[in-house]
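Entry: subunit A
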Amino acid sequence: MLTTQILYALAGCVLLALGVRGALLHASVLLRIVAINIMGAGVFLLLIAVAYRGPGLAADPVPHALVLTGIVVAVSATALALALARRLQVERDDG
Partner candidate 1 sequence: MINILSSILILAGVFFYLAGSIGLLRLPDLYSRLHALTKADNLGLGLLIAGVALQSQDLLIMLKLLLVWLSVLAASATSAHLIARQARRQETGS
Partner candidate 2 sequence: MNSAGLIVFDALLLLSIVGLAWASLATTDVRRSIILFMALGLVLAVAWGRLLAPDVALAEAAIGAGLSGALLLAAAHGQPSPLPPESTNAPRNHGAAGMGMVLRWAITLLCAALAGTLVWALLHAFSNPQHDMLPRAISANLAASGVSNPVTAVLLNFRAYDTLLELAVLLTAVLGTFALGQATPGYRPAGLVFDGLVRWLVPVLILTAGYLLWAGAHAPGGAFQAGATLAAAGVVLRLAGRTRIGLPVGFMLRMIMAAGVGVFLLVGLTLLLLGRPFLGYPPAWAGSLILMIETAAMFSIAATLLLAFLGGQPESTDVNAVANRQREEDPRC
């Protein structure tokens, strides 16, 4: 059991919970999107902490690959959400 692993995983859990709270409570769409991204960062932190094996040792590459995929997916989702938010703003301004 590595202290580093636990510390970082713990921070990941906190970020996840903060993100969920923000996503549920914020009124503004953009802030909700930021919240969901922070939630994602929490999950990624957790995964990278799981992969860590100690200062001199090579980390487990699988979680690293998963996180890279996760980052791309998160960016894609953010882009679509922002486009929807922008469109909604236009519709509101028009009507």
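As a convention for this text, a residue touches a chain if its C-beta (ideal position, glycine included) is under 8 Å from a C-beta of that chain, and two chains touch if they have at least 3 such contacts; residues count from 1.
A word on the picks: all candidates are chains of the complex that A comes from, given by their letters.
This structure is a prediction, so every number in the text was calculated from the model and none was measured.
Enquirer: Judged by that same contact rule, which candidate in 1 or 2 sits against subunit A in the complex?
Expert: Spelled out: of the options 1 or 2, subunit A touches 2.
Enquirer: Report the residues of subunit A in contact with candidate 2 in the complex, numbered from low to high.
Expert: Going through subunit A, the ones touching candidate 2 are 1-11, 13-22, 24-28, 30-31, 33-35, 37-38, 41-42, 44-46, 48-53, 55, 58-62, 64-65, 67-69, 71-73, 75-80, 82-87, 89-90.
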